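Shown here: the complex without one of its protein chains, the others still in place.
Chain lettering (A, B and C) follows the sequence in which the chains are written, and residue indices restart at 1 in each chain.
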Amino acid sequence: MSTSTNVKEIGYAFLKTYYQRMRNDPSKIHHLYSATAELTHVDYQVDLISDKPSLPTIKLIGKDNINKYYTRHSKKVTTVKVKVDSCDFQFTGSNNVSILILAVGEMCWSQTPSYRFCQTFILTPATNNPEIYDVTNDILRFIPEVTLTLHETEPNFDPKAAL
Amino acid sequence: MSTSTNVKEIGYAFLKTYYQRMRNDPSKIHHLYSATAELTHVDYQVDLISDKPSLPTIKLIGKDNINKYYTRHSKKVTTVKVKVDSCDFQFTGSNNVSILILAVGEMCWSQTPSYRFCQTFILTPATNNPEIYDVTNDILRFIPEVTLTLHETEPNFDPKAAL
Amino acid sequence: TLTSESIEYPFYINTTEEEFASARAQRHEITLKVLRKEINRLE
Partner (left out) sequence: TLTSESIEYPFYINTTEEEFASARAQRHEITLKVLRKEINRLE
């Protein structure tokens, strides 16, 4: 990815590369990360086909653990489909060469319902080649669909009438 | 805020300070930011009391602009109320002393409906005093309530029956 | 060593659960109004 000054281009190119590599070659995703990267991502051990409003996540640190994680779950990882609804980008870090990304959207896998998520990344130019960015931080958080918990206590709220 | 090694404590203390200062003294919020901080936050010029599923944001850079922004809108800013549903924290940056925060929750102001949001921050130890953190990045993104856009095209979906 | 952590339970700032409920009630009504419009549109 070229380091044109435009943070949106770099960020957009990264997101495409990141999710497409999950489908195309999970065993190569860890190459996107720095040696000591921290990752909070889907706990693929749970059943993704469920009625639950959101999914749990697990925490990992280091390129090797990240590689083990993606390869162990590659069967599910390769079926990931993503709709990004919005994306925000800012330069950050010392002399402003790193990039902060906040993506919001929906994700699904084969046969599963869609799950709402937000995800934040920090990309930092690789020490050996500033043209290339390493992911140093990757946090995925699922956002439970609003359960319209209609409490009796809600003052003037009559569910039947509202519908 | 003390730099205990526990990222959760530092992050939690920051979030409390950040939102409480909005209510207590909007003219002092800019002190939390670094000189060249970047902020993407609520566009307070729009009417917050509306049926819209989410709110627009504006982009600012630099402590002075951030100060002008909070003081100009202080009447609305001071009424902010926040429910944080979940929060993720990671150390980041050179020698891992900065902190990345991803918060997800709901926000409202006086007489307004609640608005779902996610917000990401990067905190960096102040150059003159590593015990204190400066906000170098602050991105707020509103998440539209799911509009159950029930298309005819949805295969076996009969809305009336479902209800 | 893993440094990432999370807070998984909700907490309130500048408000209480009860006080926040009225803002949420407003949001529910807006969402349900949209839902009703949707359903009427489909009929």
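By definition in this document, a contact is a pair of C-beta atoms (placed from the backbone, for glycine too) under 8 Å apart; a residue touches a chain by one contact, two chains touch by 3 or more.
Keep in mind that what you see is a predicted model, and the values were worked out from it rather than measured.
A.B. asks: List the displayed chains that the omitted chain touches in the full complex.
C.D. replies: A, B
A.B. asks: With respect to the chain omitted from the figure, which of A:29, A:55, A:80 or A:122 is a touching residue?
C.D. replies: A:80
A.B. asks: Tell me where the left-out chain touches subunit B, residue by residue.
C.D. replies: So the residues of subunit B touching the missing chain come out as 38, 40, 57, 59-61, 139, 146, 148, 150-151, 153-155, 157, 159, 162-163.
A.B. asks: Give me the subunit A residues in contact with the hidden chain, please.
C.D. replies: 5-8, 11-12, 15-16, 19-20, 22-23, 51, 53, 80-91, 96, 105-106, 108, 112-115, 145-150, 152, 159-160, 163
By definition in this document, only the chains that are shown with their structure count from here on.
A.B. asks: Express in whole angstrom the distance between the two chain centres, defined as the mean CA positions of subunit B and subunit C.
C.D. replies: Roughly 16 Å, centre to centre.
A.B. asks: Please work out the Cα centroid separation of subunit A and subunit C, and write it as a whole number of Å.
C.D. replies: 22
A.B. asks: Taking the mean of the C-alpha atoms as each chain's centre, how many Å separate subunit A from subunit B?
C.D. replies: Subunit A and subunit B have C-alpha centres separated by 19 Å.
A.B. asks: For subunit A, jot down the residues that touch at least 2 other chains.
C.D. replies: As it turns out, subunit A has residues touching two or more other chains at 38, 40, 139, 146, 163.
A.B. asks: Considering subunit C alone, which of its residues make contact with at least two other chains?
C.D. replies: 3-4, 6, 24, 31, 33, 35, 39 - these are the residues of subunit C that touch more than one other chain.
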